[in-house]
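Omission of a single protein chain aside, the complex is shown with its protein chains in their original locations.
Right, chain A next:
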Amino acid sequence: MKVNANQEVEVKSNLVTGSDLLVQALEKAGVEVVFGYPGGAVLPIYDALHRNDTSFKHVLSRHEQGSIHAAEGYARVSGKPGVVIATSGPGATNLITGITDAMMDSIPLVVFTGQVAEQVIGTDAFQEADMIGITTPVTKYNYQVNNIADLPRIVNEAFHIATTGRPGPVVIDIPKSISETVTINDYEDDFYLPGYQPTVYPNPMQISKITDVLSKAERPVLLAGAGILLSGATEELKQFVNNWEIPVVTTLLGLGSYPGGDNLSLGMGGMHGTYTANTAIYESDLLINIGARFDDRLTGNLQHFAPNAKVAHIDIDPAEIGKNVKTAIPIVADAKQALNVLLQQEVKRGDYTKWLDKLKSNQKKYPLWYDRGDSPISPQWLIEQIHEKSKGEAVVTTDVGQHQMWAAQFYPFKNPDNWVTSGGLGTMGFGFPAAIGAQIAKPDHLVISVVGDGGFQMTLQELAILKSQNLPVKVVILNNDALGMVRQWQETFYEKRYSHSLFSENPDFVKLAESYGIKGMRVSDEKDVPKVLEEAFSHDGPVVIDCRIDRDTCVYPMIAPGKGMHEMIGVTK
């Protein structure tokens, strides 16, 4: 056969590496940003990022945990999947906390881990770790690519699995031998997943059961979970709630699914929820759960959870229905689709007047409360100030602990997707990198990371990203030189034996910020707070504010562990 020179050029240009195929697949998936950290086993991938003029950008962290929490924050705020790349072995194992966090809180992630070359897998090679074995329990699904021809299909499948049904993390483990293989550029990415077909549309018979019981109920409550946010159903929820005049309790992760502070909003339920929200659930005769999973921090002791209520539960994950709470009306569906069908039903509400009056009076009698100090600052007041100065419109991210609960209690979110917190796993060190991802998702939005001095020190190395990417994140450290929630439990349940919960030597957070080239501020007097916040929020760049708060302040009210929702302590001063 005669081969002319042009033809040869064409053949050569059609040759690519596995890494190029990966880059193409990411572009095809519409990826805007990749969070990652290079290393030996992903060198071919990083070379492809360098060689190709990619349509997405890469954000270099300082620790893989920073990458993955940033990807989570990005996903939670943008509604798009977060994408992460890390190298094999330690790079990959550093991602585990974030992967597990995303699994617990249903955050869509596609995570690429490098792997040693196929020839040496299983030989305890340098930087080898069995990522399939390690991530199987904490992922929605995972893959190891063992044939280059499968790569485009696997990436396509992974994005589909991560983002549909109940979202979650998908790991793709790519051996170096695959990513550096030279191959032809012509593989199909069609897939067929017979075992994965999430039920999106509700059974209309079941939906009409809800309106039936609603018309007979006297004390209905709607529990709004993160499922509302994930399916983008806040408008539908608002309409349904207003049509039927049902009071709404929000879960921790569901904050923002219904406007906090609205007439029918009872606030957050659960361990540190409002008295009104918790007693409403306790006394209800009908509880409609949309997109929440009856987590133990919400329900308290299950024996006392909504003892007189008929429970209806709408969830896209059938396994969540009936898992913890006996459910009379199970509905497997996407929250938005279920609400759409609910909205088509005729509104025949029962008489809820007495119920709504009672809840109103509870709200008046038992509001969230706190003690004002002057110096150090009372943390709840500080959150209220942050709320005021940001007009209630900021994206707020947190770790886990006291500062998280205060933010949840005292920053009512009127808009969806502005609240990024680690709920299920309760991950310290989550909030700050998550704010980085959130700021990348919403470059022009005010993003405030409310963190404790403990959690911040777990991932503060990512201050480097703020500088390098010029991200105007405002980091508000609620600094009490303690692991506040641990300290609180030791005070309450361990007779004030403060075992390893008090920090004696914290760094100077202002100097620390400055060493990264970031504006640092400190405030320890309440009278300075408004000015400092205004200055920080209007500053055209990142700011770290060290807020000296009172160490002895506890989060109240509270359902003690093992207690029921009606047994709250610290309801009033």
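In this section, contacts are C-beta pairs under 8 Å (C-beta built on N, C-alpha and C of every residue); 3 or more make two chains touch, one makes a residue touch a chain; residues count from 1.
Here is the rule we use: contacts and distances are computed from a predicted model.
Asks: Can you pick, from "Acetolactate synthase small subunit", "Transketolase", "ABC transporter ATP-binding protein" or "ABC-2 type transport system permease protein", the UniProt protein name of the chain not displayed?
Replies: "Acetolactate synthase small subunit"
Asks: Based on the whole complex, identify which of A:19, A:144, A:181 or A:385 touches the chain you can't see.
Replies: Touching the chain that is not displayed is residue A:144.
Asks: Which listed residue, A:15, A:149, A:193 or A:569, touches the chain dropped from view?
Replies: Touching the chain that is not displayed is residue A:193.
Asks: Which residue, A:60, A:132 or A:560, contacts the hidden chain when the whole complex is considered?
Replies: Residue touching the absent chain, from the options given: A:132.
Asks: In the whole complex, not just what's shown, which of A:317, A:384 or A:567 touches the removed chain?
Replies: Hidden-chain contact among the options goes to A:317.
Asks: Please give every residue of chain A in contact with the chain that is not shown.
Replies: Residues of chain A in contact with the hidden chain: 132-133, 136-137, 140-141, 144, 146, 161, 193-196, 317-319, 322-323, 326.
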